[in-house]
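Every protein chain of the complex appears in place save one, which is left out.
Showing subunit A:
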């Protein structure tokens, strides 16, 4: 739907599928408005869920307490590795990056981009005195149309009851030698 002087609006019907349980699906509808001209504004998104998302409190709390009780800050690299492997204990870190990168992708999407999270190059936990967990990620985003691999830094806050926040993110320069 072209809206004169405003932009292009898309009406979508989607099915959400739980990555961890393929049989668990939820229908949704969404409206996405890409603004005319200015590519620096994220598209407007309205989503309506027709159903409920699974409750993940137990797994969330186990992960939360595991990280909170680590003596040394968590540090990891290359998730997944070159062979597609993710260590089981790193899977929540991977999933958290997935969610957080969704925010970054939304903020940087236009009608001519299609981003995917390609890999976590590096992640480092930042210890906090409050109840939040903080992770400093360096991720690689794959942009399908240009085929570019774009390094991106993102600072992610998470708490089981308060959800995910990306407090800082910035596009990084590609390595000139490669």
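Simple rule for what comes next: a contact is a pair of C-beta atoms (placed from the backbone, for glycine too) under 8 Å apart; a residue touches a chain by one contact, two chains touch by 3 or more; residues count from 1.
Note that contacts and distances are computed from a predicted model.
S.K.: Among "N-acetylgalactosaminide beta-1,3-galactosyltransferase", "Piwi-like protein 1", "CBPA1 Carboxypeptidase" or "Acyl-coenzyme A oxidase", go ahead and choose the protein name stored in UniProt for the chain not displayed.
M.R.: The chain we cannot see is recorded in UniProt as "CBPA1 Carboxypeptidase".
S.K.: From the list A:1, A:40, A:147 or A:161, pick the residue that touches the absent chain.
M.R.: Residue touching the absent chain, from the options given: A:147.
S.K.: With the missing chain put back, which residues of subunit A would touch it? List them for me.
M.R.: 19, 72-73, 75, 77-78, 80-85, 116-119, 140, 142, 144-149, 174, 176-178
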